[in-house]
Each structure stands twice: as structure tokens, then as C-alpha cells.
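One protein chain omitted, others in place.
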Amino acid sequence: MKKNWPVVALGAALLVGLALPLATGASAPGFYVEVLLGGLMTGVLYSLVALGFALIFKASGVFNFAQGTMVLFAALAVARLAERMPLWAAILVAMAIMVALAWLIERLVLRPLVNQEGVTLLMATLGVTYFLDGFGQIVWGSDIYKIDLGIAKEPVMVLDKVFQGGILVNKEDFVSAIVAAVLVAGLVLFFQKTATGRALRAVADDHQAAQSIGIPLNRIWVIVWSVAGFVALVAGVIWGSQLGVQFSLSQVALKALPVVILGGFTSIAGAIVGGLIIGVGEKMAEVFLGPVLVKAFDLAGGGIENWFAYVLALLFLLVRPEGLFGEKYIDRV
Amino acid sequence: MFYRENGQFKSSYASDQQMLPILQDRVFMLGLLAFAFIAVPFLASDYLFLSILIPFLILTLAAIGLNLLVGYCGQISIGHAAFMAVGAYAAYNLVLRLPQLNFLVVLVLAGLIAAAAGILFGIPSLRIKGLYLAVATLAAQFFMDWLFARVKWFTGYSSSGSVSTATIEMLGWKIDTPARKYVFLLGVLVVFTLVAKNLVRSHIGRAWMAMRDMDVAAEIIGIRPVYAKLTAFAVSAFYVGVAGALWGFVYLGAWEPLAFNLSLSLNLLFMIIIGGMGSLLGSYFGAAFIVVLPIFLDQVPAMLGVPIPTALNSHLQSMIFGALIVFFLIVEPQGLARLWAIGKEKLRLWPFPH
Partner (left out) sequence: MTGEVNERAGRIGEVVLALEGVSLAFGGVQALRDVSFDVREHEVRAIIGPNGAGKSSMLNVINGVYHPQQGTIRYLGREYRDMDPHEVAVSGLARTFQNLALFKGMTVLDNIMAGRNLKMHSSILLQALRVGPALREEIAHREVVEGIIDFLEIQAYRKSQVGRLPYGLQKRVDLARALAMEPRILLLDEPMAGMNLEEKQDMCRFILDVNDHFGTTIVLIEHDMSVVMDISDRVVVLDYGRKIGDGTPDEVRANPAVIDAYLGVSH
């Protein structure tokens, strides 16, 4: 690799930043671990949203700006439907809705724009975002809704022998992490072992070649968007149970963009790793770096988390645009 | 038969290259300008000024700025309201700390500061493009949001984080009434439109368009990509910065940090998509559309006897925007400006069908 040192420098800076609060003794180890875990949990959420992005981009080359809104849409569907039926039924109905949504998007948006450049498709998904935003609020309402998964909400104290005072951990967070892991494992199996999965990988490699061996492109895209919809649903349910969901051009939903930048647009592993890095990074920055900056520059409060992920992504774009696990793109004349 | 070019021969390159080569276009434009400058200030109501004309003029300026970058130079930016914020806060601080400056000077300086920010945040475009660049521009948006909300110096240490501005006074002329604001803004917009038109048909404009259409080929024929991209960012940010200053001072009067948030950025993008990317006229159309649509959705159903509640109105707006973006991208990627051009073509042939 020609320009290795900026990547190394960036990585080193991040690791140093990560270790500083512990090394300087500025924070109790127990608290540090709590913040770390909190960041990891947020990171899991980001990873799930980014997973949907990566799937769609991998299989259809489309950058789905609307992924975050789809997560919210799915979450709100479950939340509102669960008011009238048992949770498992609500989830099934919501899944059906997401599949229908996938079909509609493929038919009305993707197919007519099939040969356009990425930026055009990005803007089209921007349009889809706005449409879903308005439509979702009309259908599901604008307030904050919570999803009750039936898991106990009180945090549990663990490892009080190792760390003074122990660490508070949320049971729900554990469940979320496990669900996410199962989902990822399932997706990996799906892509590697099933015929449909192989077809999806073929399409990601070369649309025309895949078509020429008889893979039905349109159906593949519906499948991919449905899978992404399913991932969005899982992400939405977890989100809804932890934080409550409300329609908004949500920063959290957009946060998945820096995640795929870090991880590489076409990599599932990258979406996971990128999400965790961003989740931890911004939590750490907010909790430990924030107060330092506030004191140094006499700021009116923190809020570093609002931009940390994007600036990190920007730095990554300048030194390693293909992300940690993505593929390099060569421009030919 | 009146929109024919018969007999209008050009005998010099200068006349061939002029802005409005067809006589009928020149007559129409002069008439329109006369109407806009002379008649409208007396005919329009305060409501028309405040709700439609004033925001329309400022947003058109911003849309032209964004169009220069996205439509002409092909660099995507989904965080452009950040530069409006830079312009607005720069103007605010200049007026606060150097109150003796003429407001036009303040505008130009605010624009230059925004241009500097544009160059800074345009640097990523030298290495990345397309979707990746879009995410980088989001970094600009969120960072600026934070910067102006948290760094107290920018807001003059105001406790609430909001700022308010006094009426603009230039050369003894107070710009206080809606009609005066309108004329001032119209003057600024006309000047800026002329400048944009000049840039676009000059060698810098061609360099921008070459970068948009095929950047590798552009470099091979001798166009410097760094210069082309950064000047596009700079000029675009200049326009948008001035628009931001005008938005804060003339339209809003007082604003809080989130006045220039992602929503505004996306609205600007919608304006140029619907209006027509790579077209100055399209910027006008797009801005007009965005300003008029909410009012249309407000008033027309009420007039037809089926009033729509405000909340539903804004949701419907989102749906219509979204649907229209997709519609225009599929059916007419060059937006309303192209439809206008097609209309003019048909007018040239009228009353014949072809």
C-alpha cells in the first residue's frame, strides 16, 4: 500500500484517545467500562441499521438514504400494531408491510432508474425518505412510542468483585447484542450456503453477467430490499424497546452513513465493526473529551456526539476511502 | 408566430455570445424586470412580500449557489445550509463588532468568510466523489450546527444561544418595510444572477461542467481539477453565505442555531432537483415551488371547503416533496427548467405543430 502511514496514524490516535481516560486515572475503571459498554450497545444499534445499507449496496449498488427511515417505519409499525394484537403477530404483520414496501420501492423507484449513476439513486432514496416520513406520520402518528419486549428494565449489577462498585448493565442490552449476533450469523449463512444467497453475491459482482446466466434481477432486488427491511425491523424493535421511537429526520438514523464509510460500503463485517467503533468512539468522546473541550474553550455544553462520527468518517475518507473492509474502485478511461 | 428568430443574424461573436440572443427574450426580460422593480412594490400586499416574495428571493440566491456546485460542477453537497449559517453568523459578528461598516460591505465580507469555509470543506472533494462526498458534506453540516450552538463567541455570549438583528440601514435608507426589503433583495439577486451567468459561460464555468461530465477527460485536456473544484466550492459558498446573511437579517430578524439545519440543506437540494440542475432559471423555479407549495396546500383546500389541519399539511408536504423528487428524477431529471425550455421550443413553432 502506497500511503500506509496516515491510516496507521489515525488508528494510533484513536487507540491513544481510547486509553487516555484510564491511563491518566481521570476516570474510575468501573465507570470507564460502563461507558464502554454503553458505547458498544449504541454501536450494535448503528451496526444493525448499517447492515441494511451494506446489504442493499452490496446487491444493487444503491445507497439507500432511506434505510434509517425504514427502521423507524418498521419500529413504529410494530409499536402501533402491538397496541391491538400480541407482539409476535405485530412483528409478523410489520414484516409483511416491509416486504410490500420493498416491492413498491423496487417497482416505482429502482426499476425506472436502473442505469443512472449513484448520485441520482441517492437523491431518489432521499425522496423516498421524505415520502416515508410524511406517510409514516400520517399512518402511525407523530408521538414517541415504546415497544414492550417483556424484558425486565432494571439494570443488573455485575462484576462487583472485579471493579469497585460493580458495573451496571442492562438486560435488554444483552438481549439486543445476542439478537444482533444471531442475525449476523444468519445472514452470513444465508449468503454463503443458500442458492439465493449465492445469486445475491453474483448480482453484487456484476449485474449483467448475473442476468446473462438467468438470475432474475428484479426479483433479486425485491428479496434484498426485503431482507434489508427485515434487518430494519429487528433494529427498529430493539431501538423501540430501548429508547422509544419517533419519526424525525433522525440523526441516529443518519449515523449509519459514517458507519458504512468506516466499514466499507459493501462489507457486512465492516458494518458491524464500523458500528461498534462509532458507538464506542462517540460515547467516549462525549463523556471524556467533552468536558475537556467545554473547559478549554468555554463552550455552552457538550454535544460532541452530534458530529464526532461524521468527522471521523471524513478523516477516514481522506486516508482510506474504501473503508476497513471495502473494495477499492478504479476509474478507467 | 411571434417567437421566431427570423432576421436576427449575429455578425460578431460578442453578439452571438450575449445572454439573451433572441430579441423577444430581451423584450420579455426587460418587461419582467420593470414590472418586478416598479410595479410590484406598489401592488403587492404585505402578506405577499413576507410570506412569498422575500423568502423566494433569498432562497433563489441560495439555490443558485448550490446549483453552481452540484448542477454545474457535479459535486454533491447535502449539508450546504452550514455555509448559510457561516454567512449569517459572520454578518452578525461583523455588524456587532464593526457597526460602522456599510451593510453591502458586510454582505461581501460574510460571503468571503463563507467562501473560505467552502474551500476548507471542499478539500475532501479532491479525493472522493459521489456518495462518499455526500457524507463528508454532512460532516460540515453537523459540525457547524454544533459550532454555532456551543461556541459562545459566535452568538455574542447570548444566554439563550439565539441572536437578533437590528433593522438594516444603508446610506441613510432604512430597509424596514416589506416593500423596501423586497426591492433590496431583488436588486441583490439580479446582480448575483448576472454574475453567475457570466461565470457559467466563461472558462471557469466550462471547467466546472467538464469536471461534472467527465473529470478524467477534463484533466487530460488541461483543466486543473483542484482549481476547478475548490473555486466551485468557494463561489457556491459565497453565494450561499450571502443568502444566509440575508435570510437571518432580512427575513428572520432573529434566529437560533438550528435555523440552518439539515432540513434546510435538503430543501435546497430539492429546489435544484425539481427546478433543474445546471440551470440558473431552474434555481428560480425550484425556490418558487418550495415556497409556494406549503401555502398552496394551506390555502387551496380551505378555499375548496376541505381545510387540512396544520400537522397533516406538513406531512402531506413531505410526501409530495418525496414523490416529486422521485418523479422528476425518473421523468425529467433536468427539472422544471427543461419543461420550460420545451415549452419555449413549442412556442417557436407555434402555431405549427412541427
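Here the chain labels run A and B in written order, and each chain numbers its own residues starting at 1.
Just so we're on the same page, a residue touches a chain if its C-beta (ideal position, glycine included) is under 8 Å from a C-beta of that chain, and two chains touch if they have at least 3 such contacts.
Bear in mind that the values here come from a model prediction, so they are computed numbers and not experimental data.
J.: Could you tell which one of B:V183, B:M214, B:L252 or B:I308 touches the chain left off the display?
T.: Answer from the full complex: B:M214 touches the omitted chain.
J.: Sort through B:P41, B:G161, B:P225 or B:P301 and give me the one touching the missing partner chain.
T.: B:P225
J.: Need a quick check: the contact residues on chain B for the chain that isn't drawn.
T.: 13-14, 17, 195, 198-199, 202-204, 206-207, 209-210, 212-214, 216-225, 231, 235, 278
Rule of thumb we're sticking to: only the chains that are shown with their structure count from here on.
J.: Spell out the part of chain A that touches chain B in their complex, as residue ranges.
T.: Contacts found on chain A: 63, 108-109, 112-113, 116-120, 122-124, 126-135, 137-138, 142, 249, 251, 254, 257-258, 261, 265, 297-304, 306-307, 310-311, 313-314, 317-318, 321, 331, 333.
J.: Of all residues in chain B, which touch chain A in the complex?
T.: Within the complex, chain B contacts chain A at residues 76, 78, 124, 127-128, 130-132, 134-136, 138-139, 142-143, 145-146, 149-152, 161, 216-217, 220, 262-263, 266, 269, 273, 311-312, 314-326, 329-330, 333.
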